[in-house]
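Right, one structure below, let's go through it.
Taken from a larger complex, these chains appear in their original positions, while the remainder are omitted.
Order as written gives the chain letters A, B, C and D; numbering starts at 1 within each chain.
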Amino acid sequence: MPKVTVHRKAHFNAAHRLFHPEWSDEKNAAVFGKCSNPHYHGHNYDLTVSVTGEIDPITGFVMDLSVLRELIKSEIEDAFDHKNLNVEVAEFKSLNPTVENIAVVIYNKLRAKIRTSLDISVTLYETPRNFVTYSGD
Amino acid sequence: MPKVTVHRKAHFNAAHRLFHPEWSDEKNAAVFGKCSNPHYHGHNYDLTVSVTGEIDPITGFVMDLSVLRELIKSEIEDAFDHKNLNVEVAEFKSLNPTVENIAVVIYNKLRAKIRTSLDISVTLYETPRNFVTYSGD
Amino acid sequence: MPKVTVHRKAHFNAAHRLFHPEWSDEKNAAVFGKCSNPHYHGHNYDLTVSVTGEIDPITGFVMDLSVLRELIKSEIEDAFDHKNLNVEVAEFKSLNPTVENIAVVIYNKLRAKIRTSLDISVTLYETPRNFVTYSGD
Amino acid sequence: MPKVTVHRKAHFNAAHRLFHPEWSDEKNAAVFGKCSNPHYHGHNYDLTVSVTGEIDPITGFVMDLSVLRELIKSEIEDAFDHKNLNVEVAEFKSLNPTVENIAVVIYNKLRAKIRTSLDISVTLYETPRNFVTYSGD
């Protein structure tokens, strides 16, 4: 059967700050700029999850997109939306919530829930001009 | 010469429904949800066709994008636009018009018309949040 | 208190056809073109509902946008989404479902549910290039 | 001379929470939902400032858009970008930072800097689906 990639978009709004806990405020400001503001700032994160596999000859689906939508909701949106990533999300208690690291965390959470015959990839926009892609490499 | 991918966007508006002809209405509704509505629903499909090849040193083109635009028009838009995919498009008389299957049909129709030294890929949006990519694998 | 307009976007996917029931197929085709296809076609309709009123000094809201979101869902999305407008939506049994008429129907349904001290306006996209605005005039 | 409206887009990323200081956590959660999270969340705010006036017959400008861009930068972006609106922006120390109230504050800050022969209007997106317009009424 043909191998197709299906993509589903989602989003969440969250606060965060970038900093290294062992650095001084001055060094954090020098490296992370205004992103290191200790009072936090925030973003509307736009997420695309891409799943690659063969089309099922009975349904015509690679993966039911409403199943994927609910999986993104329960695993990612419910965990991250309207949250302070540094304070309220376990994965970022000891990991700097750069857009790179957030994408890897999202990938790992979804990878654990999607069968391994399907490849996955995650694209995450922090702003309309800054975004990242992670495919598990 | 450098190998570049050129992309051209197009679109068509069509009605469809998802269903398996051997299943009961109940089973179709269970699997395909409101997409199985027997009275049809519809979408604005957004299509990107991507063509990869070497730049022609004389013209600076991989492929003349106005030729690609006309090819998409004659092969895809004229065949699908303002049509009922299930009823009026031959390929979907016995193939469920999921966005995955529509993308494969589009790919195959264009693949037959573009010289084989060029690789092609098709991205098809069914809604702004659900889309697929097929590259002939 | 300052008078502000709050806007909320929503969408629905539907099938329709344009035609006048007393006209011949030829006349319908002459006036409505491929939009009169008797087998239907469809669109992703994008809707913006705008509500104008004074800011409540306690909440800082003109109208709670989650209330507006649920109202659009129950009145418009549940009634129109994944439907055949001509066949399944009562208002269009005897009214041609042009984007103008759909916008007026949406306005009237919402106008009946939003208190009259608030002005409302409806913008409806049939395609990214064709859209209408109706404000009850 | 013809009277034209010129529009300039800008953006800022900020953290905020919605709450009424005299209410209990329960009441704040009941009214503002997850937007009342005491740890804050955030948004990419997209701003359009619109200025209406006659075209200057010498320059062809209503207002030099690079002057407007710098004014938005100094008055709005420098004050709000990468900030916690509740904690770090004076206007919101005693004003709930709903998107309605933020738009009014932006309008008032710009109104004080643009000559009164020009009318102004502010459109502010909190998310791609929720936005407001304020024109000083």
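One rule holds for everything that comes next: contacts are C-beta pairs under 8 Å (C-beta built on N, C-alpha and C of every residue); 3 or more make two chains touch, one makes a residue touch a chain.
Predicted, not measured: the structure shown is a model, and the values here were computed from it.
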item: Complete-assembly copy number [criterion: all chains share one sequence; 4 shown]; value: 6
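Rule of thumb we're sticking to: only the chains that are shown with their structure count from here on.
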item: Distance between chain centroids, defined by C-alpha means - chain A, chain C (Å); value: 34
item: Chain centre separation (chain B, chain D; CA means) in Å; value: 41
item: Geometric centre distance via CA averages, chain B-chain A, whole Å; value: 28
item: Shared-contact residues (touching 2 or more other chains) in chain A; value: none
item: Chain-level touch network, classified as line, ring, star, complete or other; value: ring
item: Residues of chain D touching chain C in the complex; value: 18, 20, 31-33, 95-101, 103-104, 128-134, 136-137
item: Touching residues on chain B, where the partner in the complex is chain C; value: 11, 13-16, 34-35, 37, 39-44, 81-84, 87-88, 127-128
item: Contact set on chain C toward chain D in their complex; value: 2-10, 50, 55, 58-62, 65-66
